[in-house]
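For reference, the structure discussed in these notes is given below.
Of the protein chains in this complex, all but one are displayed in their positions.
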Amino acid sequence: MTVTTTEPAPVAPIPTSGSTRLVDRVFRMRELAIVLVLLVMIVVTQLGNSAFLSEQGIKDLLLNATILVLVATGQSLVVITRNVDLSVGSTLGISAFAAGTYLQGGGHPVVAVVLAVLLGVGFGLLNGLLVSLGQVPALVVTLGTLYIIRGVDSIWVGSRQITAADLPGGFVDFGSGGISAVPWLAMLALVLLVSTAYYLKHFGSGRELYALGSDPEAARLAGIPVRRRILLAYTFCGALAGLAGALYLARFGNVDSGTGTGYELTVVSAVVVGGVVFTGGSGTVYGAALGALLLTSVNSVLPALGVSSVWVLAINGFLLILAIAADRIVALRVASALKKRNARHG
Amino acid sequence: MADSALARAVRWDTVVGALLIVVLLLSFGFVDGFGNALNLSFLIGNTLPIALIALPMTLLVVSGEIDLSVASTAGLSGAVMGALWNQGLPIEAIIPICLLLGVVCGLVNGLLVTRLGLPSLAVTIGTLAAYRGIAQIVLGSDAVTDFPSPYLDFAAGRIGDTFVPYALLPFLALLAVAVLALHATPFGRSLFATGANEEAARFAGVRVKRQKLILFTVTGLMASLTGVFWALHYASARFDNATGLELSVVAAVLLGGIDFDGGRGTLGGAIAGVFLLGALQNVMSLGDVSAQSQIVVTGVLLVVSVLGPRVGRRISVARAGRRAASAPASTP
Amino acid sequence: VTACGGTTKSDVKKESGPAASAGEADPDAPTKKGLTVGFLPKQVNNPYFTTADKGGQKAVEALGSTFKEVGPTSATDTSGQVSYVNTLTQQQVDAIAVSAQDPGALCTALKQAMKNGVKVVTYDSDTTADCRQVFVSQAGAEDLGRTQVQLLAEQIGYRGEIAILSAAQTATNQNLWIDYMKDELKDPKYKDVKLVKVAYGNDDAQQSFQQTQGLLQEHPKLAGIVSPTTVGIKAAAQYLSGSKYRGKVKLSGLGTPNDLRSYVKNGTVEAFELWDPAKLGELAGHASVALASGQITGAEGQTFEAGDLGTYTIGKDGVVSLGKPTVFDKDNIDDFDF
């Protein structure tokens, strides 16, 4: 018995990459939406307060975003693999203090930064090992390490604190200096951001992060070294959190046992606003960085507009909801448009 | 079968329950000041807010969602309670208004999640800030403390000289309702299905959206109830009441073996987790363990709580495998 | 019961006055030894409180008693502080010295403690008066509020816009000081000084930092900032020091010499003030032991010895005041280390 002897149905020509561009454009559009919101916000603020976009104003805006951008970049890598690292705030705090203690003892700034990054790498590795080897939910493990690192930090630091006075002048100047309105820290963050994005798009292991976030079981069957990749993502995230700690020290010149407490929620917000999906597999670091920029800018815009700080928190929350809702509505619209388009093409 | 008996023995919620009993017994025996009625009533009273929110949170997490705005909802209803009290409204009218407010807060979360299809984590991080912000606008820097003493006594007092705070009784009733709802009703069963595979649940006729909307609303209600309780228990309504409570709830629920991917867990485990953390903190404080070390202990417990059962399961599977391999061939 | 059948605010009459007067005070009673005094700061790991509690420890141990310190790691964890009061009550300490995160929240627990025979002293930040026996105040709120304005006004030459960068919106002592600052500004000599804004940095370095930025962007003509909180003044100093405003915008308020030493030296800050937290703790320690020994009960007019600090008299509502704050500037700052 044969199922069919008819010739295979005539096949439509393979569509050209036209719809790729569309898909790409859609993703870019989501990021564009954030850029737009950001621009509107800044323009309105500038109209209300002409000092906002002064050299100092721009510099402040960029400086405020830098640290969050860095941590959000690392976090998105982890989130893309369908995991999460809640311990970034604690890691940031402890590495900032470690770098500070070292500098206080007369250390070299570069070594101090390296030290902070290494400490971050260490905690990243710890998280990564626990999550990938134990194959346990990242949320629980990193909530656990959040507490552990914070606790160890408090025990170690006690009531000590590092202030700008304890730090070499060059280090502190680096934290607030730059070329006209562009701070050194922002440049550093931008370089890291661009290279991370390039890596994710153009390197095999970068794509594998997306694959394994998209479907871990399929990733295993496709021969992707799942554990190694998860470890990589966590290590990178930890490294950036460590680096962010060092930069925090340079920027604020003020570190104690509470530094970075509650930072994880801000980071997660930035990542989510930036369109990195919590179920893994999609989103870009640019999006996360824009999310970070948006969040920190809100915090600068409101005071600059003279909005009482009583209102800031509520407005922050509403903006956050608005951002994700708008993003979602745009995505839905585009998806249905795409679907109809596809249907028409057969 | 032997392997499943073993697997059941390492089920984490039973382990947490056992651990709770062990901790209680040891503390009765060896920790000065633990076993007396006053301390126990303190322990229970201070743990109740977490336990109250853990009830709906467990259901929510089982169905695959999460609500991080609970502490802010509690804060908001406390703030509104204080503001209305300052306006001169009778407390008997204020409390229902606050509860209604909680329903609205939960409804907003639920509508955003079900109508717009937004991830609940993101939505409730947003409302976490928004609700707290509104609370701040409503009450500003005020701290309202002069609530009528019968209410304060109910929220903070205990029955005679026993260890039972008055507030424990309504909690036990709510616990019973929640346990029944989750483990003995069709509604609860469909929650598990939704959490494990939402699409399959939808195909089986489960009204997933309605179900989630109900859950978010109930969570809002319970959060505001907690807010009211909090304000009375501590005799203080401020906009920042219960700040950070969401993390404690999440930690306790996670410790109780509730899987945040949805579809797994028991209320017994969650509540055991809540009281285990509460009891440990109490014991450690009595033993002069510093707050910093307590944080470390909480963290280690969390990590162990997820690593423990996995390791246990792996061992039991390996054992069962060895036994099967050595057994004579037989068709099941 | 009101007409509409509910319980309203007007039905609840305000109780007040310190919880003193249970039993008679015997000023000549011997100082008991072997007592246990528990210090409960707003937050452990906070340098200010660590310094204060060290002072307390010095006093308590010098009197032959045992000192212990417990407390939450977060300054907004009120329920944590309540459980510590409960714990100390359980442990049957003789006296608790507490800096209250919230004037009302601790009341139930503190009353429990007093009912169980524990003496309660508040220091730095008070509760409502009926929940403790003695409040050891860092300085009169009025003094602090007024002197901070005087200090800044002098620096800006009694002319220009000023702003306040406070801690949390709910911080009791800060709010009280701010009220006195506003009152002081009503004096005609400040007719050219204009308070344009009160901002809140929530005692968080980063938030205080951004609030400072906001203040300067919103009010480019700002001449000075008062920050009555150690965290706020430090963050503001760090921002000013790294910006073009250094030296142009004056900064004053409450800070510790160690925090601000470098900013005083680089010209960001001219002068600021503070009481000595170690002495505050010391006084709280003495008050606790005196209470537990029965030398005082917290009633107005009673006096007690406080070692090197001298003799103190309890004022209205059970308040004991440490004295006037010290002003620090580049001439004297190197004489202090806290």
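When the chains are written out, they are named A, B and C in that same order, and each has its own residue count from 1.
Throughout what follows, a contact is a pair of C-beta atoms (placed from the backbone, for glycine too) under 8 Å apart; a residue touches a chain by one contact, two chains touch by 3 or more.
Basically, contacts and distances are computed from a predicted model.
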What name does the UniProt record list for the absent chain among "Hydrogenase expression/formation protein HypE", "Acyl-CoA dehydrogenase", "Sugar ABC transporter ATP-binding protein" or "Transcriptional regulator"? "Sugar ABC transporter ATP-binding protein"
By the document's own contact criterion, which visible chains does the hidden chain reach in the full complex? A, B
Per the definition of touch given earlier, which of A:57, A:74 or A:213 contacts the omitted chain? A:213
Against the hidden chain, subunit A presents residues 1-9, 11-15, 17, 19-20, 23, 202-204, 207-208, 210-211, 213-215, 217-225, 280-282, 339-340, 342-344, 346
Touch rule applied to subunit B and the missing chain gives residues 1, 3-4, 180, 184-186, 188-190, 192-193, 196-197, 199-207, 263-264, 317, 320-321, 324-325, 327, 329-332
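Operating definition for what follows: only the chains that are shown with their structure count from here on.
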From the centre of subunit B, which chain's CA centre is farthest? C
Centroid spacing, where centroids are CA-atom means, of subunit A and subunit B in whole angstrom: 29
Measuring from the mean C-alpha position of subunit B to the mean C-alpha position of subunit C, what distance in angstrom results? 35
Please output the residue numbers of subunit B that touch at least 2 other chains, ranges allowed. 136, 140, 244, 290-292, 295
In subunit A, the residues touching two or more other chains are 154, 257, 310
Over in the complex, which subunit B residues touch subunit A? Could you list them? 68, 112, 116-119, 121-123, 125-134, 136-137, 140, 244, 247, 250-251, 254, 259-261, 290-303, 305-307, 310-311
For subunit A, which residues count as touching subunit B in their complex? 130, 134-137, 139-141, 143-152, 154-155, 257, 262, 265, 268-269, 272-273, 277-279, 310-318, 320-321, 324-325, 328-329, 332
Touching residues on subunit C, where the partner in the complex is subunit B: 2, 4-12, 14, 44-45, 68, 70-74, 76-80, 82-84, 86-87, 89-92, 102-105, 107-108, 112, 128, 168-172, 175
